[in-house]
Structure formats: C-alpha cells, structure tokens
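For this view, one protein chain was removed and the others were kept in their places.
Letters A and B name the chains as they come in the text, with residue numbers starting at 1 for each one.
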Amino acid sequence: MAEIQDKITQLCPQAQIDTTGEFLLVTVADAQWHDLAKALKTQLHFDYLTAVVGMEWPDARGCVYYLTNTDTQEVIHVKVTAPDREQPMLHSVVDLWPVANFQEREVYDFFGIIFIGHPDMRRMFLRNDWVGYPLRKDYDPATNPLRLEDETGEDYTCRWVEDENGKVKKVDGKVFEDDEYVVNVGPQHPSTHGVMRYRASLDGEVVKKIDVVSGYIHRGIEKMCEDLTYPQMLLYTERMDYMAAHINRHCMCLCIEKALGLEVPRRAELIRLMMDELMRLSSHLLSYGCLTMDQGATTAFFYGFRDRELIYDIFDRTCGARMSMSYSTIGGVVADVHEDFIKDVRHACDVIEKNLKEYHKLFTGNVIAVNRMTGVGILNKQDAIDYAITGPSGRASGVHCDVRKTHPYSLYNEFDFDEVIYQNGDSMDRYMVRMKEMEQCIKILRQACDKLEAEGIQGEYIAPKVPKVMKLPAGHWYQQVEASRGAFGVYIESDGNTKPVRVHFQSPCFNLIGVVDLTCRDNLIADLITITASLDFVIPDIDR
Amino acid sequence: MEVKIKSMKHEDFKDNEYIDNLVEQLRAGGTNIIVGKLDQLMNWGVSNSLWPLCFGTSCCAIEFMCLGAARYDMARYGFEVARNSPRQADYIMCQGTINYRMAPALKRLYEQMAEPKYVIACGSCTVSGGPFKNSYCVVKGVDEIIPVDVYLPGCPPRPEAFFYALMQLQRKIKVQKYFGGVNRKEKLSDLKYDGKALAEQSK
Partner (left out) sequence: MFDFGIVTNWIHEFLMRFMPAWLTTTVECVLVAVGLLVAYSLIAMFYIFYERKVCGWIQCRLGPMRVGKWGLLQVFADVIKILQKELITLWHTDKFLFKLAPYLVLIASMLTFACLPWGRGLQIVDMNIGVFFIVAVSSIGVLGILLAGWASNSKYTLIGAMRSGAQMISYELSCGISILTIVCLAGTMSVTGIVEAQADGWFIFKGHLPAVLAFIIYIIAANAENNRGPFDLPEAEHELTAGYHTEYSGIHFGFFYLAEYLNLFIVSGIAALLFLGGWMPLHISGWDGFNAVMDYIPSVVWFLGKAFFMTFIFMWIRWSFPRVRIDQMLALEWRYLMPIGLVNLVVMAIIVTKGWYFGA
C-alpha cells in the first residue's frame, strides 16, 4: 500500500491521500484527474474500474471511483470534485475504462454532472423529457408528473468536447442514421427477461448496431434509501436482483455491520452463507431455464423450474416466503432455521446433482444447441476486464473475478471449492460456467451442512447486542460480495445520523448491458437473443 | 346468485362484495332465456380460456413462471397459452412495478389488446406502488392508467394466490352480460391519468 501511496504522490503532487479508511483514498480536483487516471491504469495497473459513485457533498458535486488491480486485487478509491457546483463538469474516463460509458451516463442522469469527452451524453434511466436531476438534494418531484405521451427525440445524442484553450462546447449527434432499418425489441418482449429495450439496426438479419435503452423499471431505490433508516433499507436490496435476494441483503448487512463494528455469531454467518449458495443455485437453474427457452427448447425450461421448487420449499419453511425472503438482518438472521433444514438441503443437493446430468443430456450435447452457442458472442479477456464484467460471464472469458476468492468475505475461506474459469468467452462457455458452478454450490452446501450440524441444528442465530437505533459513524463504507451474476457492491456514505446521506448499489448486471453492443454486433438477430440470455441479466438489478 | 367455479365453493368466494353487487345489478331486470343461455355459453368459453399476455417487469414474473411450470401448472385451467402479441391475449397481468417510462408502453399494450380484455394488477407495486410508493418515478397503482379487474396483493404473491386471482377473474367474467349489457364499467376517461383528459387540461 505504501508503495502505491508513494507512486501516487510522485505522479500527482496535488493529490491528498487518506489512509485511515478501509482502502486508500485519493482526493484530486478535476484538472488533475484524467492524467492521474491514465497513470493509475498504465503504470500501477489499476485496469479494473469497479464502481463510479456520483456524489453530492454540501460544498461540491463529484464522483468516487473505485479501482481494482486485477493482478494483486488491491483496491483504491479516488474522490474527484467538479470545480463548479451548479454546472458540474468532469473529464470522462471512457477512453481508459470503457465500462465508464454507462456508469457516467447514470451519474449524469442522477446528478447532472456532465462528462467532457464522453461520446454519448444521454440520459440513462429517466425519460428524455425529464426535468432536473432526481438525486440532487434540492430536487422537487412535482416537476415531473406522470406523462402518458410517448418519448420523442430518441435518436438525439450529444457530446461535450474541450478545445485546446480549455473551452467546452456541446456537439449534437445522432444514434442511428435515417436510412438504417431499426428494429425495436422490447420493452414488452418475451426474451428480454423483463423490460429491457434494444434498438437494433439490421442489415437483412445481421445486427449492425444495438442501442440499449434502459430504465423501464427504474424505481429510484438509491434516492428512497436516503429517507430510510438502515434496517428499513434492507428491504430494497432484495427487490433489485430478486434472483440474488439473500446475497444482496447479506452484502448490505455486512456493510452495515462493518461500519458498526458488530460481531456476527459464526452460526448465523453459516446460515447466511448457506442461503446465499441456495440462492445462487436457484438463480443458475433459472438462467439455465431461460437460456434454453430463448433458444426454443421449452422442455428444458420446465425441468429447471421443477428443481427450483425444491429450493423454494427450503426458503418457504425457514423464511416463510418463496421469494423476497427478508431473512438476513443486521447482526444475524431474523429467525432460526427450520428443524428439517439440513435434511432438506441435503435432499435438494442430491436431487439437483442427479438432474444436472439430465440437463446436459437434454440440452448441452444437442447439436443445434452446440452450433448456436459455440463461437457466438465472443467476449475476450481484455474486453471483459475493460467493461468490468464479473460473475459467471466474466469467468467464462478467463477473468479471475470471484469475490469469494479475491476478497473472501463471510466464511468462504473455510470452504473448499473451485472457481470455475473457462477461456473462450462465447455463449457456450458462459452457459457451461453456470452449469459447473451449480456443482460447486452443491459442494459448498454439503460442507456447510456438516459444519452447521457441528454447530447445532438449532442455536444462536443473531448477535446478542444489536443496537436498537443504528447510527453509522460518519464516513463511507464499501462492501462487495459475489452475487449470482457477479460482484455486487454496496456503498454507504453516512454523516453520523440514523439515515444515510448516499447509498449506491454497484450492480453486476449494469455492466453486463455495456457489452451487449460489443458482443452482438455482426451477429444474427437470433444470436442477439442467445447472447443476451447467456449474459443473463436481471433488469431490476440494472435499473434499480 | 351463485357463480359456479369448478371445485371452489361459493362460500370461499364470498369475500368479494363488489361482484355480488354487480350480479344483483345485472340480474335485476331478468333476461330472455335464449339470450341468457347464449350468454352463459359465451361466458363459459371466455372464462375457461384466458390467455395471458407475457408482461412481467420484475419479481412477480418469476412467480408467474413458476405458475406455468410443473408443480403449479396453470395449463390445467387452460391458461397456459401465453401470447406474446397483445392482439391475441385476453388478459394482461401486470407483474411488477410500473414506472413513468414504462407507463405509456403499458397503456399502449392495453389499447392494442382485442376486446374482451381484462387486467389483473399483480403484486403490491401494481396495486398501489407498494414499497416504491415514495419514489420519484413509480406509478402509484396501475389503476391510474388502465382499468383493473382484479387486485392481487403480495410481494410477490404466491402461485396459489395467482390461482385465486384468476378464479376471481373467471367469476367476474361469468356474471357479465355479453348480449345487450356492457362488459366494462369503467370508462377510460374516468382514470386519473388518461392521455386525452390530460391533453384537454393542458389546453
């Protein structure tokens, strides 16, 4: 760490460095930011932009960038402030980290921070005709009533460019040319897995360009969290990626516990871990089902769903709900597990392990499936890192990105499991990673069953002293976990009150839509469906 | 007046005053026997062949998939022919939050459907905005933009609840009058956010 610190001081003497927090914090002004970013990427190998958090401090607006070195797994974060608070402008880092494209558009959408040099400065989630920026503290909701007329000007985009004298100027542009044959896919479409919308320019059946239009289920969770206390906030984590409900909630709990310095009983942590893995299993089964269904193999979908019911039963018996379980809580879990919990988990593991073979027999080896997925939608390793693709999709491209291995949390370092890594990065590999990961889930669950038995089938499940009124110390916290679809991160900024100042969710699916255009270009329209299904995103997780 | 739904006792449905009142209203004048029988036949057909439009925005859609899958199997009721084109669907089940960007699309989908068409607001988000009621861009209940026939609370509702809602819809269909009577009671202009009403206001 000290090495990095020295290097940064050398590179940029104006930067203030703070080592008190969990990660190294560098604060710079916008003028130095782009040069520093370049140096960080090329010289210090911080090639992985984990998160961009738009921020509004009382005196300034700006961003917090989380950077990771993919070799050493070191993390630093950089706080950049814009010179002008009312018309904030920052230099874009899209040229260094392509993932910043959508991330910066999101910040622009929420805070109105304009990124100079960004190629496509449009709104991300909100309507084109939206007035104001909702995450600013002075935003008035009355300015945007419900409008039922269609949006206009969808092809309009703009850039902000800086000339040699430092003058910034707006340049208009177009998303699609007038003579392009643009097909609209979504928001109501059977295989966009929700309300995603693509606008695809076609040449015959070949896709030339895809414009991803997001925000059809944007619910403003980050803003709503600012008005809630910490325990109340937990509710929303489950409704983003509902296929990783336990895991997201676990992440939020870990983050708050870290800030409070709360010790969680080992048994409670074990239960949480088991729930996480069950959730992952259920999520991968769903993604198997959806992938097969999108390719027309309807029966395989039903097989996947048949086995998910077993996992739902376990949730149902212990948590009292099939989905949105609300089970983890700050300091542990809300109730002890059902007495048959271990028996049920073992049974589910056995059944699913057996049925996985059947899935392979039905779909994986099928000549049509192989032809449709192999070599389709290739995402190479460099692109995967540039676009910050994590989770099964990243590992299919050969990126070592399993948070359970890179930054072990909970009790994962006590478990023996493999990180499934494939090299080709095509749809087939993405599919296979999920299939193999299910086997790893089963492996972890079996070990966890033994450990839980050793701890006692019933016992301590919540920390004895959880504060009734929770106040996080002033400062900011960041926690990452491995959700079903990749690294899920929670950023909380607190001023010492019962309510947070800013909450940001770094969702894995949000980065996944960044590569839709890259992977689908020059493929057929049928491949668009295969590729997006193999990327496997959950839309509410993207839109939040 | 009893409305018969297979293997569901009338008492189990008695919690819905709205439909009971509706039945009384419709039956007050009496009906011609031939027209009445034809009505019954029509309603039997419609109520037993409700084809949903695939319209899932979030969590509820996953439970809806479970409803179609092996354990719950809505094919038993003949509800399984999920259509992707609104022209061919009979009812739209709004599964998941509707936000300001989605609202025009939902409205359009509803308008694209062929009569007779029904709406089930499924999940607390579509009933009232649910946990997202305080958001800056969430519609506080789809009944502000399209007329709703059955409200199905839950977050998300269990598959059993889905069946209950579908049976309530069947029950509602079975009392409607196909000949002479009007199927739909609410007019679009009665809604809080109708496109035309808003346009007139702004004039």
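Just so we're on the same page, a contact is a pair of C-beta atoms (placed from the backbone, for glycine too) under 8 Å apart; a residue touches a chain by one contact, two chains touch by 3 or more.
Here the structure is a predicted model, which means the values were calculated and not measured.
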| item | value |
| --- | --- |
| Touch with the omitted chain, as defined above, among A:M293, A:I330 or A:I462 | A:M293 |
| Of B:L22, B:M42 or B:A161, the one touching the omitted chain in the full complex | B:M42 |
| Residue, one of A:V131, A:V168, A:V183 or A:V351, that touches the chain absent here | A:V183 |
| In chain A, positions touching the absent partner | 181, 183-184, 189-191, 205, 292-299, 302-303, 306, 362-363, 366, 368-369, 371-372, 524-529 |
| Absent-chain interface as seen on chain B, which is shown | 6-7, 41-42, 44-46, 48-49, 69-70, 73, 75-78, 80-81, 83-85, 87-88, 90, 112, 114-116, 178 |
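We adopt the following convention: only the chains that are shown with their structure count from here on.
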| item | value |
| --- | --- |
| Averaged-CA centre spacing for the pair chain B and chain A, given as whole angstrom | 34 |
| Touching residues on chain B, where the partner in the complex is chain A | 53-59, 61-63, 65-66, 69-71, 84, 86, 96-97, 99-105, 107-109, 131-132, 134-139, 144-145, 155-156, 158, 193-195, 198 |
| List of chain A residues in touch with chain B within their complex | 125-127, 134, 139, 141, 144, 146-151, 187-190, 194-195, 215-221, 223-224, 227, 235-236, 239, 242-243, 286, 289, 301-302, 305-306, 308-309, 312, 322-324, 539-540 |
